[in-house]
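Not every chain of the complex is shown here; the ones you see sit where they belong.
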Amino acid sequence: MSKPLRKPVRFPWLLAYAIGYLIFLYLPVLLLPLFSFNDGTIVAFPMKGFTLKWYAQLGAQDTLLQAMANSLIVGAVTALVATSLGLFAARAYVRYRFKGREVSEGLVMLPLVIPGIIVASSMLVLFISLGLKPSLTTVILGHVFVALPFAVSIMKSAFDDFDQSLEEAAFDLGETVIGTFRRVTLPIVAPGIVASLLVTFTVSFDEFVLAFFLSGNQPTLPVYIWSQIRFPAKLPNTLALGSLLLLASVLLLLTAEYFRRRSTKSA
Amino acid sequence: EAGSLSVFDWSGYEDQGFYGGYVEKYGGAPSYTYFGSVEEAFTKLQSGFAADLAHPCTDALRKWVAADLIKPIDTSRIDNWDKLLPQIKDVDGVTVDGQTYMVPFEWGNTGLIYRTDQIAEEDVSLQLLADPAYQGKIAIPDAASSAYAMAALATGASSYTDMSDEEFQKASDFLRRIHPNVRFYWSDAGQLDQAIASGEVLLGWGWNQSELNLIWNETPAKMMRDVDKGIATWVCGYVHLNSSTQSDEQVYDMLNALSAEDSGKYIIENWGYAHSNAEAFKSADQELIKTYGFADVDSFFEDSLFFDAVTPELEGRMLKEFERIKAGF
Amino acid sequence: MAGFLRTEAGKGLALSAPASLYVGLLVAAPLGILVVYSFWTQTYVEIDRTLTWANYLEAATDPLVRHLMLRSILIAGAVTAATVALAYPIAYFIAFRTRKKTLWLLLITIPFWSSYLLRVFSWKLILGFNGVMNSALISLGLIKEPLTFLLYNEFAVVLTLAHAWAPFAILPIYVSLQKIDRSLLEAATDLGCSKLERFFRVTLPLTVPGIIAASLIIFIPTVGDYVTPSLVGGSQGKMVANLIQVQFGPANNWPLGATLSLVAMASVGFVAVMFVILATALGRRIR
Amino acid sequence: MTSQNIIEISGVEKRFGTFVAVRDLNLELKEGEFFSLLGPSGCGKTTALRMIAGFQDHDAGTIRIAGQEMAHIPANKRPTNMVFQSYAIFPHLNVGDNVAFGLRKLNLSKAEIKERVAEALEMVELGGLQSRKADELSGGQRQRVALARALVMRPKVLLLDEPLSALDKNLREAMQLEMRRLQQKLGITFVMVTHDQYEAMTMSDRIGVMFAGKLEQVDRPEVLYSRPCNRRVASFIGGMNFLDARLTADNGQSVNVDLQGFGPLTIEVNPNALARSPDLLAGIRPEQLEISATQPPGYDACLQGNVSDIAFYGESVHYYVRADGVEEPISVAVPNYFHTVDHKRGDRVWLGVQNASVIDLGAREA
């Protein structure tokens, strides 16, 4: 036998680019934690000194915490509603052929491509003319609208992989339509549902323009941050909160990934 | 109980030192909702947003009244009414067409803030804004009324609220001339503070709050306070909204707390803002009064320009023209 | 009726109805209202409900509107081009050059779990006068005075948005790359193509749909963005959305705002359709 | 037979839009019968099976199972169970729970469920694998779990949609024997869809051959092979040489014909042939022709030709012979008795045929 053949190793340009791109993605995000430890209200270089006071003060910022709670509520409700609507719609698109399917599919994707300010302003007009006062409810209505395309496309890919004969098998074994959905469909598309919940929650949690137009006296976090950015003294608090949020979301994502892996391993 | 009163305010004004009397009586703070600008507040209120009190500034009041958003103030129920600075009470907007609509709260200057290490005190003037030497080194607010007030001062218009066509044209031309120098039109004060602190911007039209922030951060910068060269005074205060649902009693308790001498002392000492209560200047720490330039309050009122409510027709023109100027037209 | 619901079409319609009705109503009703408003006029706080073309006339004749519209489309085009061009290699890398696809996709999404406003704010810290970039360059001795062309101009808007839209570009392109049957690539090599030729003759044409999807998702909302331009765009970054926002805000002229919104949508729609047609045609030309 | 009809299908039709997937389906199946539906891809086999199972409504006709009309009875209420082509093993459940899935709807005690699951798994030789995860199963094991899951419901009729097509050759042959054994033991009616002729022939009591939505012939495997009803059926099952034949005399049970290339022969009338005419089509199976270098003795007719091609199939060798007066080469299969190939390409050979080997396929145009 001759010696093993080895091709000359080439410089991995793409990997290098990918790493560079990651730096581009992370640079701005990692500055937030950095300045949350800065002992000064003006966020600029050079930094003044190390402090934890912005974190210590966080607990006392009632309105900030309230805004955060609002965002969590809006995000959670949006995620639930959008995912449920998306679940049923995606199932219909993947499973059934019917007149108007393309139209309906296109329609549901529309929010992705309508400029935010137009959605926001026209919804404000709509809600006011319906006598619906700006409130968390209107924010949720708006957020479900923008989150729906994400939910639908995620659930569609979940149902794409879903072998339809599984449902028929359950039905064939005497299960009812609802029973089949509960005992077979739901557990199998569960990873898709979790992904959809996570993504729609993120979309809502980070959404500003609609929330700004549609929120009443309960601002969501981005709206609150918007007012804080104009008010320098509170900015470091906001940075501290942003850093904590980032940490929390990383943890959440890692947990979700952990469970996803466990479920695919055992599925 | 305390929280049932809702206040629509700039963020930061939820500080309990501003209304100690209310906290004492009701055992807590009212609930606050924030806006980023008075225009934003107006849009939202017009959209049907409801609250008991709001915190606009005088220049907007005429529009608020016209849009039927606010109720007149019964000054007899304001305990401190007589102690309020008379010049402030007279400002157009606190009263509109003879009716009082606002309980003035804080006031201050809008003026030219500059880096003292780069520009000598005797050289500084509004005309410097248009000097090609300062290309990319100035910042002015992204708000038509404030910009036009500055332009009116710079071009010597007789009245800012009621400019003649010719004066309006001159003011617009001035703004057009400084446009190439503008680094950015600031929409939040922090943006201006940081730019001046870093040396990115050397001259800016801004609030005295910015000056203070710079002083606290040890930046060599100050506001040009020479009334002859041009300075403006703004007054903001609380208005009673038509959409208010709380009892008048609670609303007036809050208004009284806000205009009390203690509140004034607190805001002067801790925030460096001038308060509407004349007594407050006497009881506040005189050292700080000096640092913040409030030693001679009356001097502010002599030749300074007040942000009175502009006539609707003029306001429309300003807005439209300002948009063009910003777009480079 | 019950019979219809048991058919395939019936079940499909019933299941998809909530979502499409929801979106349909929330799209149709506001659009309808916008249309109505656009034919009204407003002076100060009074709305005049007589129908008139005045707003459209103003939008059509005012060079400011045309200027801002054009600038918005150009900036959005630049943002789209930059984002897609920067994202394509990453999507390619994840689809073809790594096994840890999930990890990379996660790495790419995590930065977007912070607040958008704070991220934009960070860009100001990086590009600012004494920001990260300038500090670094000065300490390296490459420059003496801070560079001022980094922030408050179109460049900053493009860069900030290219960052903000990254996952929206990477994901559709990744999906279309992932869908490519690997044997097609091998077939191309087998027929004599080098890697580069293979990319241009097979991979690229097959990802045109992904590129189009990514472009639309980025281009259209960018035209409507007013927050980023006002934060990092400086005196040159104003876009048509700022003008619209001014009408709904300070200027308090909703009818004009509605008109401008509709005009903007129409222009954007037109540009988008032209783009799709052009891109598809170009994709077809490659043989 | 004494046994009862368990399935009675008459006049059933299924349309998808304007396309008729199944037309005028008539079929009666006996209790305990093993029936296969055989046909090319897309001919409507699966559709027919799914109408019996209740997954698809039929547009016309009636389906009766165990005497009961099925029109308005949904799939979950029918006395049938199905083994899916993809097996449809629930991925989130282990083997035991998969098999127990349908039982849990029946109000049985836990112990009883456990017992029936164990019994069903024994039956398919998967005893003790209850706690295996679905994705830890091999193809053959998955197939058997699917079978157990259906059998545990004790259906009157078991429907199977190409149950073995995903398995490789050796496993498939093993499972064929296994399933046939099980079916005979349990006495359940099996209806199996397949496109593999050998599978159908070795497993089934009767086979239905379908083309383009139409069931063309239903018969025992031997009859299908020896008396196919027309050219399509004849060529779908096994190899067949088609030759023109002219009717010269009709003797009732048999006819005299003049067979292309071979000349006069007397062949049995095929009762299954769909239409009759003086222009007959005749078929001869490749293995029923004798090939030899000299004229073979004892055959009813002979012809001469040249070997044009030879294909070695292992157990047999196929010679393609271009015969004088016949356009298509005639294929002849010779069993590979002694690992020898007797004729070379180009050789002049004789072909011999017996009367009994020539199949009457009815009118040439049918």
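Letters A, B, C and D mark the chains in the order given here, with residues in each chain numbered from 1 onward.
Convention: a residue touches a chain if its C-beta (ideal position, glycine included) is under 8 Å from a C-beta of that chain, and two chains touch if they have at least 3 such contacts.
These figures come from a predicted structure and were not determined experimentally.
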item: Protein chain stoichiometry for the whole structure, using the labels that appear; value: A x1, B x1, C x1, D x2
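Note that in this section only the chains that are shown with their structure count from here on.
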item: Chain nearest the overall Cα centroid; value: A
item: Chain whose mean Cα position lies farthest from chain C; value: D
item: Distance from chain C to chain B - Cα centre to Cα centre, in angstrom; value: 37
item: Euclidean distance of C-alpha centroids - chain A vs chain B, Å; value: 39
item: Distance between chain centroids, defined by C-alpha means - chain C, chain D (Å); value: 58
item: Two or more partner chains touched - positions in chain A; value: 43-44, 124, 226, 229
item: Contacts with 2+ other chains: residues of chain C; value: 128, 130, 248
item: Those chain pairs that satisfy the touch definition; value: A-B, A-C, A-D, B-C
item: Residues of chain A defined as touching chain B within the complex; value: 40-44, 62-63, 124, 128, 133-134, 216-219, 224, 226-235
item: Complex contact set, residues of chain A against chain C; value: 12, 14-15, 17-18, 21-22, 24-29, 31-32, 35, 43-46, 85-86, 88-89, 91-93, 95-101, 103-104, 107-108, 110-119, 121-126, 129, 141-142, 144-145, 148, 152, 202, 206, 208-209, 221-222, 225-226, 229, 238-239, 242, 245-246, 249-250, 252-253, 257
item: List of chain B residues in touch with chain A within their complex; value: 6, 8, 10-12, 14, 31-36, 44, 47-51, 187-190, 193-194, 197-198, 213, 216-217
